[in-house]
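Would you mind keeping the following structure in view while I ask a few things?
Every protein chain of the complex appears in place save one, which is left out.
A, B and C label the chains in the order they appear, each numbered from 1.
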Amino acid sequence: MESRLTPPTAIGALIARCEELIADLDLGNVRAWRAAHPGRVVIGYLPIYAPRELVHAAGGLPVGIVGAGEELEIVRGDACFQSYICHLPRSVIELGLSGKLDSLDGMIFPSTCDVIRNLSGIWSLSFPKKWVRYLDLPQNFDASMGGVFYRGILEGMLRELCELSGVDPKHADLRGAIRAFNANRRALRELYALRAAEPWRAPTSEVYVLVRAGLLLPVEEHTTMVERYLGLAKAREARPLDNARVALRGAFCEQPPIELVKTLERAGCYVVDDDFLPMLRWPERDVDESGDPLDALVAAWLDTPLEAPSRYTRCNAEKGQVLIDTVRSTRAEGVIFAAPSFCDPALLDRPMLLGALDRAKIVHTSFKYAENTGQMQPIREQAGTFADSIKLWGEA
Amino acid sequence: MTNSVVKEPSMLLQKDMISGHYSKLARAEETGNTVAYTFVPGNLTELMLAFDMLPVHPEINALQNGMRKLSGEYIAEAERAGHSEDVCTYVKCDIGMSLKGNVGPTGEKMPPPNLLLLSYTGCFTFMKWFELLRERYDCATTMLHVPYQAEGHITKDARDYVVKQLREVTIPALEKASGKRYDEDRLKEFLARSAKAEDDLVWVLESAKHTPSPIDAYFGGVYYIGPLFTAFRGTEAAVEYYRALRKEVQSRIENGEGPLTPEGQMRDQRFRLVVEGPPNWTHFREFWKMFYDEGAVVVASSYTKVGGLYDRGFRHDPDRPLESLAEYCLGCYTNLNLPSRVDLLVDYVNDYHADGFLVNSVKSCDSFSSGQLVMLREIEKRTGLPGAFIETDLVDPRYFSAANVKNRLESYFQMLSQKRATANAS
Amino acid sequence: MKCYTGIDLGSTTTKAVVLDADGHVLGRGITNSRSNYDVACDVARAEALTDARFNLFGHELGDSPRLAERRDDFLALLRRNFRLEQYLVQLGQLGERCVMLAERMVMEGAHMRPADAVKKIFEDMHTEAANLFAPGAKLRSDFFRDLAGSRYAALAKYLARQKNLDFEALIGIYDKSIIPVENTIGGSSFQTMLDAAVRRTLSDGLVSGMESELEHALSRTLATNLIEAVSVGTGYGRARLPFPKEHIRSEILCHGLGAHATFPDTRTVLDIGGQDTKAIQVDEHGVVTSFQMNDRCAAGCGRYLGYIAEEMNLGLHELGPMAMQAKRTVRINSTCTVFAGAELRDRLSSGQRREDILDGLHRAIMLRAMSLLARSGGVANEFSFTGGVAKNPAAVRALRGLVQESYGDRTINISPESIYMGALGAAIFALREHTPGKEVLLTTSGGTQWS
Partner (left out) sequence: MVLSAGLDVGSNAVKAVVIEDSGDSARVLGRGKLKVRGADVSDVVRGAFESALTSAGLAEGDLDYIATTGEGENVPFRTGHFYSMTCHSRGGLFLVDGATAALDIGALHGKVIRMDERGKVLGYRMTSQCASGSGQFLENISRYLGITLEEIGPLSQRADKPEVVSSICAVLAETDVINMVSRGISAPNILKGIHLSMAGRLLKLVRSAGVDGKIAMTGGLAADSGLVAAMTELASDQDFSIELVAHPDSMYAGAIGAGLWGAFRHKKLAMQAKGV
């Protein structure tokens, strides 16, 4: 039954490099970038979406902060957050207070949920000298209302970023930035397409770390890396296993431990789609490179079919539609809903998504995790049973 | 006499207002009134009244159900229907009630909404809540996005954004749902009455600066804010209620009396506290008793500001109808950023001569709770006073551990008196 | 002599401290908490008074120049023998009950009647009892329940295998019998047991030829009347103590005060007990200025270690020393007490060393404590660690490391009497109740010279 999937050493090395980047909580490579680019800013951003193009245009490096994974010991973080709040803010605060984020000149806290919103306040109380911005993404998607408001925010942000990095706003190359990120997102879309088609060539345990490395790398470098992986993966020797094809949802903000992804694969699942790290993949189309670049970014938020619990869906019919379309297009046989414990947005959204799946006759299963979940056994049992039931009874 | 509970006359008045409202709702279909479901923070009551719409506040139903010990079963019902244990229990209590036939806390049936009016202030859960309600009722929904006061003040851009939405989205939606035309002059009349009642509420809340305090600004305070934060703002009834309340408090001040508790006049005021966070509703009396038994009176609280920071000067303004509504939405307590919340509480501690402050952290509410531990430390630092921290929930009876809360409060009060004793000795 | 008692009725252990009118500690007593709170309280108090008597006795002996030099050895031996007597008395009661239950039991296929088996077990326990308390022997626990329990289990296991008896049923007999036995206060009086202990000790010949002086000192000790003037209760079960409300104090204030009295420069106190953890800040008078405690989840408290010890079939005393043998610390994230056993089995089966796992568990507990400390305002200088878990060397080591990592150099005080801090604080409150404003400060060694 078990076929060994031995990655060619080139892929192994590439993935190992990603894992190293992720595991380095002191952000060594960011520090190195900073040292190599004196005067330019490094700006952190939290889930789930921030227009990184602004930072890039101001000559800076945007760095995604999605928590700290399972290795960081939490002391001060738990002192700031009660037990019934998800894990992400505690590890972010722990990173901050222990000096591991000193290489960042500022932080952007998007309007993802109350926790991240309030974290922005904690941040300004804790680091009064650092640049901190709350990014109020509009929930009114009319260009004349939400659009105008959002454009104002983006303009202000770009101005401040330029000021921080000593760049004349007139020289900020926003269009160039859009181009660079479009290229990156294209590569990631190709990666996801490959995985959906032939998950044995691009297993999710690799895809996940490969994408995640994009939080920390300059975008051009990451694009090259993804393209390289694509070339290697397409050429690799691998044959399919008798696994169940599943789509994963709920993990858009606090990220699951890599071990969880591996556990799913070991339990007989091919993850053919997921909602990991939306900040790196949204919007799932090219941002307009020709017109006014700020307007293009505004439109990117207003007009794309983004589906995440933090974004208002305008009508009942819209709910879950993106998911159902994805399940169909990736030929997933079921959906695993894995959400962080105590994540109100994900967990309040869940009954609605599951309802939509039921109506579409798509099977699903759910469980919760935390970024430092150590006990994989219950998860393995649930995922394994789900895979068993798809495999043993799939056709019938 | 063992079970009789002492109530202030104003409380009885309020009780009538509320039950009157619920029976109006029950008869909404007969009387042809349209019904809008909406939320307390940043509510647009005057605007709804201007369209003769009756508001239903799901949070108020939830808290009333909590006080009437019905919430446990409703929450269980929602969890049975697939809701997670982890999420806000107001939502689950409401969904559970609706699943169980939508019978309101007074035993009368609630009408389904003609419109879901989502004026979204200070909490993301509201948005999910309305999506869930929309799925249940499949009715017209309108969303007013109110930005957060991230910079610690209301920006012009934010206000313009809200006003524009009010004009181009909300008002048309209300017109459509009610079948009535927007009449700005009517709105202005309501706003003028609001401002009158608001003056009296502020007077009452600030009466706690007296020693002894004539009110409890938390356990009593939640009653005092009732009419103004819900369906009655802008009505003549509210104006009268606050006039009566003010008189009542005035007479207590003159007689040097303390607040009325369910067990009668509170005599001995040993500790003056400022409280942050909503109360627990399922064990409200038991909770309150833990305070007055120890001679603790609350002189200021943030919870009484979730429906507007009137004591900081804001008034609804008939001369700037939509602008002042927008500022109202933007200005509610939960829409303040954390540093502003800290500033406000520090001011309360100082202005009201408090001996200490307490955070009641509720499991349900990320909007309130996340960051409270940091606030606690910051306030301790700035005021030099010790703070206390307890954890309960709004309406989930499983999360109220009386022994635990009592243990902490007792320890805290013993600590305050020990501190005072040594301060006096030296 | 007037004395002042503090009683700390904890979830796991019940502690008593007796002070004299000058605030000197006369004696300390401890017992395991049990379902009958009054008994637990009485036993702890009796133990403290016994301890006080021994201390007084030592004092009296000190007056006799001939005896003085051998006093410490003699006293230590006497204490051990006294405990042996106590043990034997309780063992007798336990044995009777167990045999009675076993009589009613049939075990198919067994090569021995259950009652005879139980009799045999108790005979062996009686025989080996003296060794248990012999000088130099390491006790697994301070409590009869654990001491007798572990010996019974070991002997029962052996016998069950040999004679094909049902081991679980034998254990069941013990579990059933121990409860009534520990919930009745022993029949023999202090004096009878002391007499027996003295006889036993004299037979060792350590002080032969000095019997008359001993006699004299003994009678003087017994003639001193210890009159309890005021008792103050604290701890988890304090509300159920038979004390008036004004003689009940929050354990937070008591721990703060106890730590302050023992180490006057203490500004931060961490107390880890059976099911709760408290981080307390105190000022220069021992007055609490801020505190934090865990809420409704007992993850990472002393009980957690209790479960682990049980799972590994170790005594609580042995757990820490074993963890100290770790070569590397395993990362452990879940400290849910109930899952502790499962987590341990998981990790053992994945091939990790048990010393390393144990060390990881200790670190995990201390990490939680560090968070509470941070919540309460951090770790100031000096810092005292109190409660039962402070007796565990691995826990202490983990704490030292973490404090160093997060706060730098801090003086960390750990008294050998750490478990009594709450009771000590309560006793000081009792004394103050009587003599208001009395400031009690102990010497840093944390006790009287004889303890």
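Here are some notes:
Quick note on the criterion: a residue touches a chain if its C-beta (ideal position, glycine included) is under 8 Å from a C-beta of that chain, and two chains touch if they have at least 3 such contacts.
Worth saying up front: this structure is predicted, and the values here are computed from it rather than measured.
Although it is left out of the displayed model, the omitted chain contacts the following shown chains in the full complex: A, B, C. Touching the chain that is not shown, out of C:S35, C:S189 or C:N225: C:S35 (per the contact rule at the top).
Across C:R66, C:R161 or C:K176, the residue that sits in touch with the chain not pictured is C:K176.
Between the chain not shown and the residues B:D52, B:E85, B:E108 or B:E135, the one that touches is B:E85.
Think of the hidden chain as still there; on chain B it touches residues 76, 79-82, 85, 398, 401. Residues touching the missing chain, restricted to chain A, are 1, 267, 341, 365, 367-368, 375, 377-378, 380-382, 384-389, 392-393, 396 (touch as defined at the top). In the full complex, chain C contacts the hidden chain through residues 11, 33-37, 168-169, 172, 175-179, 236-237, 240, 275, 296-298, 301, 303, 311-313, 334, 336-339, 341-342, 345, 349.
Following the convention adopted for this analysis, only the chains that are shown with their structure count from here on.
Separating the centre of chain A from that of chain B, both taken as means of CA atoms, is a distance of 36 Å.
Annotation for chain C: residues touching 2 or more other chains are 295, 375.
Multi-chain contact residues of chain B (touching two or more other chains) are listed as 373, 391. For chain C in complex with chain A, the residues that touch the partner chain are 295, 297, 331-334, 339, 343, 346, 367-368, 370-375, 402, 406. Of all the residues in chain B, the ones that touch chain A in their complex are 81-84, 86-88, 91, 120, 123-125, 127-129, 131-132, 134-135, 138, 141, 143, 145, 147-148, 150, 157-158, 160-161, 164-165, 168-169, 337-339, 341-342, 361, 363, 366-367, 369-374, 378, 391.
Listing the residues of chain A that touch chain C in their complex gives 70-71, 73-79, 83, 372-375, 377.
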